[in-house]
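Here it is: the structure, laid out below.
Here the complex is missing one protein chain, while the rest keep their positions.
Then we have chain A:
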């Protein structure tokens, strides 16, 4: 009987995700404008991507993004979490505020940063310029556009990690901390030998998720720069979206989606292995 309980979830999931995903993989080998009959072109889409400069920019940007998010927000999150552990009093208050940007829609956060901070007309940036500082709008410069977007994402993201790391730090067995204290461990020794090893599974999991999420990033790029200027901030997901809905090159978009998924799949394998340990307990 219980077999039927899982049917609704599975039917919806298979119909919306699995079947279209398999179709996407198939579409990657076709030329299709979304209207006429698809034409089989073998590896044609992948060959075109290989020769496409924008594709390589997008892939590089995704990799830069991944490296950036593997270090900066995880670092800030860990630092803030340990500070909360030291401070203790008021930790709930700080956590709530740090978490706040996570519950606000990406579209809105993007517009706040765009208009109130980066804009040379209405933003803080414009004010600094009028005061004589040589600041630029990072979103309009090919060399800084990606960093400008990443800053917004970093700003809204690190608090989430802080909350997760703090929760994990509080699970570190009290006896280990006491023992280290009696041995006269300094704060850094405590971090290095007791606290960080104690939350290693959480850090590992967050790093795996960071890799997965870094290849999915879409909203902030699409809203802040649309991948511009001159494709300098293009990432794979915006490239796929534009190809499908603006250029009506659905086959090419599907090929890009397949590339994103290959990167995701490797990280997903690690993710499932980590989670499997949890289930076996």
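Things worth noting here:
The definition used in the following text is that contacts are C-beta pairs under 8 Å (C-beta built on N, C-alpha and C of every residue); 3 or more make two chains touch, one makes a residue touch a chain; residues count from 1.
The criterion applied here is as follows: contacts and distances are computed from a predicted model.
Only one chain is not pictured, and the protein name UniProt records for it, out of "sn-glycerol-3-phosphate transport system permease protein UgpE", "Electron transfer flavoprotein subunit beta", "Amino acid/amide ABC transporter membrane protein 1, HAAT family" or "aminomethyltransferase", is "sn-glycerol-3-phosphate transport system permease protein UgpE".
Remark: the omitted chain is touched by one listed residue; of A:56, A:99, A:133 or A:246 this is A:99. Interface residues of chain A facing the missing partner chain: 1-3, 5-6, 8-10, 12-13, 15-21, 23-24, 27, 34, 76, 79-80, 83-88, 90, 94-109, 111-113, 115-117, 119, 121-124, 126-127, 155, 159-160, 163-164, 167, 174, 177, 187, 190, 202, 205-206, 209, 212, 215-216, 218-219, 222-223, 237, 240-241, 244-245, 250, 253-254, 256-258, 260-261, 264, 267-268, 271-272, 275-276, 278-279.
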